[in-house]
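Entry: chain A
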Amino acid sequence: MRTVNHDVLLIGGGGAGLRAAIAVAEANPELSVAVASKVYPMRSHTVSAEGGAAAVIRPEDSLDAHAYDTISGGDWLCDQDAVELFVREATEEMLRLEHWGCPWSRKPDGTVATRPFGGMKTERTWFAADKTGFHMLHALFQTTLKYPPISRYDEWFVTKLLVEDGRCEGAVAVELATGEVHAILARSVIMCAGGGGKIYPFTTNANIKTGDGMALAYRAGAPLKDMEFVQYHPTGLPFTGILITEAARAEGGWLVNKEGYRYLQDYNLGTPEPRPVLRSMELGPRDRLSQAFVGELKKGRTAETRHGHVVHLDVRHLGQRTIDEKIPFVRELCMKYEKIDPVKEMIPVRPVVHYMMGGIHTDLDGATPIAGLFAAGEVACVSINGANRLGSNSLTELLVFGARAGAAAARHAADAPAPSQSVLAQGLEEEARLQERFLDNRGGRERMANLRKELQDTMETSAGLYRDEPTLKAGTEKVQELKERFHDVALEDPSLTFNTELQTALELENLLDVAESVLHSALARRESRGAHQRTDFPERDDREQPAHSLAYATTGAPRIDYLPVTITRWPPAERVYGEPLSPTSDPVGGSAPPEDGGNQE
Partner candidate 1 sequence: MVRRSREPVLWAMFSGGGMIAALLLPATVAVLWIAAPLGWVEAPSYEGLRLLFLHPIGRLSLFAVATLSFFHWAHRFRYTVYDGLQLYHLSQLIAILTYSIAVALTVIAGFVLVTTG
Partner candidate 2 sequence: MKSVAVEVLRYRPETEAEPSFDVFDVPYEDNWMILDAINHIKDQVDGTLSYRWACRMGVCGSCGMMVNGKPVLTCATYVEDVLPGPVRVEPLRGFPVVRDLVTDIQDFMVKLQRVKPWIIREEEKPLAEGEYLQTPEELEDYKQYSMCINCMLCYAACPIYELDPEFIGPAAIALAQRYNLDSRDQGREERMDVLSQHDGMWGCTFVGDCSVVCPKKVDPAGAIQRYKLDATVDWFQSVLMPWRKR
C-alpha cells in the first residue's frame, strides 16, 4: 500500500466536490487539495442536470419568497436556518459561476435570464438552455485546472474512510487502472460523492450513482439523515428513465392522461390554463405530481405501453422555435431515445426516481458528527430539501454548501494535527480485505446483476411512491437476506487492471447499505410528508415539532434516532398549490410569517 499526503481530501469530483476544491484553494493557497473520484470529473452526474439553478436575481423576487417556496415545497421538514442561509448565499454563488464562464442563457440586454420552475412563486431559475448541469460542471472543472494546489486522482475508487478516535484522517482508495491500493491521508475530508438512486430499478440517475459516499460515512459511524425521502421526478422517459426536465413544463408543457385530459386538476393542483401558472397544475411540486400519476394509474386512465404505464407530456403547442431555443436537449433526447419528435408528438412519461433528499447529516458548514469529515451536495443532508426538494435547488445547493464545506474544511485543516501514522494499520487491513473478500474469492454462486435486480425491485415495491408497514417490513427482511447472499457472490475476475467487476461488487455493497437505511427510516416514520407517503398513516403528523430521522449503522438493523427540525419564521402549515396568485395577497412579501395560514397556505 502506498500513501499520499494532502491537507484536504475531496471524495467525488462532481459539482459539489469541484466547488469545494476551489473554495479550499481560495481560502488558503498553502493547503494541498486532493480530488479523488471514481470517474473523471466531467463524467460526474452533475452533468445530467437539465433545467436550472435557483437564485433570487429579479427585482420582484425576494429571499423570503425563495425560502418560503423551499420550505413549503419541503413540507416543513427543512431546517429553516439552513434555508435562510442558502437563499442568502445563492445569488452570489451563481454570479461567481457566471464570472467563471458558465454560459447562462441571457436576456436581450445581456443580463442573466430566468425561467419559472415547479413550486415557485416567481421566475427564479437560472439556466443554460436545458443543459444547465453540464455547463456548470464543465465550467467548474475547467476552472479548477487553473489552481496548482489541486491534485486530481481520477478513477480512484474510495473503499473506506480512515477514522481514528472520532477523527477522519483520510481514506483508502483503489486506483482502478492498476489495481493499486492507496491510503490518502488528509487533515480534512470532504465527502461529495453524490446520491444513490441506483437502489431503484427505474431512475434518472447515472450508473455511477451507487450511494458510495453515503455508505462510506454510514459505515464510518456518521448518521444518515431523512433517508426515507426519495424524490420521484414526474417526467421520465419509459424504459431508459431519462429525465425530461421540469423546464418542459415551465415553458408551458401539459401533462395529459390517455383521454387527453389535464388530470392534475383532479388532484388539488389548480385549474388548467393555456399558459403556465406559477405554483399551479404542471408547475406544482414534484412529489404531488408523481403521486397524481399513481392516482391516474388506479383510475385506469394511464396509457399502457410495452414498457409499462405512462401519461403524456404535450409540448406541441409551444412550437418548434420555442422548443429549439428553450428546451433543445428535450427534443434531442426524445428523438434519440424514443424516436419521437416532440414538435409533432406527445412525449410518454412516468415518474422516475430522481433525487435523495436525505444524506449524511451535516451542520451549516457541511461538518458531520465525525471530526474532520465534511459533506456537501446530494450525498449530504444539511436539510434544505426537507421532505421534497424544490426543482432547481440542488444545483445551487452544491455551490453554496460545496463552498461552505470547502471553506470550513480549510479552516479545520489549518488547525488539525497531522494524521496519525497508526491509522495506516486500518489501510492495510482494508487492502487485505479487498484481496481476500473479492480478488481471491472464487466459487460464489450469486450473480451480482441478479442480486442488484432483486434489491432494486424490492425498493420499488417497498419504498416506492406509496409505502405501508407490511411491505416496508418485508423490504427490510429481503435486504437483510440479500446482504447475506452477497457473501456468496460469484466473482470471476482476478485481474488488477481496471477490474470493473471488483468495482461493481463494491458498489453493490454500498447499494445494500443505503437501501437498508432508506427502508428502516421509512418504516420508522409513521406519517405522510412530502415524498414519504404511508398509506397506513396518510396524514402529516404535526402534533409535535417535525423531526429528522437519523439512521446509525449497527451490527444489526440500523438504529433510528430523531432530531427536531429548526423552525425560524415559518411554522408548519398546509401546502396549497393552484390558488390564483395576486400580488397583494403574497404572504411572504414582508418578513412577517403568515399568521392565519394565509389565503394560500
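FYI, contacts are C-beta pairs under 8 Å (C-beta built on N, C-alpha and C of every residue); 3 or more make two chains touch, one makes a residue touch a chain; residues count from 1.
Candidates were picked such that all candidates are chains of the complex that A comes from, given by their letters.
Since this is a predicted model, take the numbers as computed values, not measurements.
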item: Complex member touching chain A, one of 1 or 2; value: 2
item: Residues of chain A that touch candidate 2 when the two form their complex; value: 39-40, 42-45, 47-48, 92, 95-96, 98-101, 103-112, 131, 134-135, 138, 142-143, 145-146, 154, 177, 206-208, 239-240, 242-243, 332-333, 336-337, 447-449, 490-493, 495-501, 504
